[in-house]
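Every protein chain but one is kept in place in this view of the complex.
Now for chain A:
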Amino acid sequence: MIEKEDPVISEEEAAQYDRQIRLWGLDAQKRLRGSRVLLAGSGGLGAEVAKNLILAGVKGLTLLDHEQVSEESCRAQFLVPVTAQGQNRAQASLERAQNLNPMVEVHADSDRIEDKPDDFFLQFDAVCLTGCSRDLMVRVDQLCSQHNIKVFCGDVYGYYGYMFCNLGQEHSYVEEKPKLVKPSENSNDGPEPKKAKVDPNETVMVKKMASFCSLKEALEVDWTGEKAKACLKRTPVDYFLLHVMLKFRTDKGRDPGPLSFAEDSHLLKQIRDDVLGAMGVSSDLLSDCFVSHCFSEMSPVCAVVGGVLGQEIVKALSQRDTPHRNFFFFDGRKGNGVVDYFGSK
């Protein structure tokens, strides 16, 4: 990421952001304040991520979406007014999004993301893709990682949702650790000698580094080797579910719809068999019951996945705290949220 001048935090911002500055510090808030984010897809998950980033106080957020508002596509979308049927989703979301925080520059763009030239993406510090096809995500991921732009992808399918991130091969960040006090040394905070080795009143910032692989590598893991097979037991089944859902999107140009439940659920099972078969794993991994729980974007699931995804974008931009590597999967029926790494180490 390009080092920017420290933007100044005003007294007004300090008052509004007080409770989060107390959590992640002024330096993190400053970095956030200098960051521009592209958010593709203004569905339910997109709205959650937009809300979280605008509240956190990024410099700018661009909502990119060419789709029109429909009941089904905006079921979990609280930025779109009920009167906006038929309008562009990004445009229709703009007013409410902007009202969340007037200090953030919010833009709406109704172009197709597929039509955007490479240059377009380079004006951002982070790009977050929701509702996009696998091919497009792989393309944007490759482009952005060449230019040190942080990449995030995410989707919600009914009770299920995921997040992926690629923060580049060398993502540096800081982490707050308790300060270690040498037993012989008297603490400055009191005249009494301290016995404890950790000073509860003081912390220090430790510099760290994390490395990420591309989305392509993360999705093209080879499951045929012995080692991979041994790992299979400990692999969240949600990873395979994601492959099925992405394949459905590629094949149909849409996600499963409640109005075509019978047809789509049949197709989902078929894709499950094909996809898992092609990956060399048993289709038993993913039992049939996923089918009736993966339709439409479910609001509480968007809230959970959008919360985790939004926080990961904040962490990446503010270069503060250990990022989740490199997938997060949520299963809303179990309340289970797993972080796991896929791809080359």
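Going forward, contacts are C-beta pairs under 8 Å (C-beta built on N, C-alpha and C of every residue); 3 or more make two chains touch, one makes a residue touch a chain; residues count from 1.
We adopt the following convention: contacts and distances are computed from a predicted model.
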{"item": "Missing subunit (named according to UniProt) among the choices \"SUMO-activating enzyme subunit 2\", \"Glutaredoxin\", \"DNA polymerase epsilon subunit 3\" or \"ER membrane protein complex subunit 2\"", "value": "\"SUMO-activating enzyme subunit 2\""}
{"item": "Full-complex contact with the absent chain, from A:Lys59, A:Arg75 or A:Lys116", "value": "A:Arg75"}
{"item": "Missing-chain contacts mapped onto chain A", "value": "8-9, 11, 14-20, 22-23, 26, 44, 48, 51-52, 55-57, 72, 75-76, 78, 81-82, 99-102, 158-159, 175-178, 188-192, 200-201, 203, 236, 258, 261-262, 265, 292-293, 295-304, 306-308, 310-311, 314, 321-322, 324, 328, 330, 332-340"}
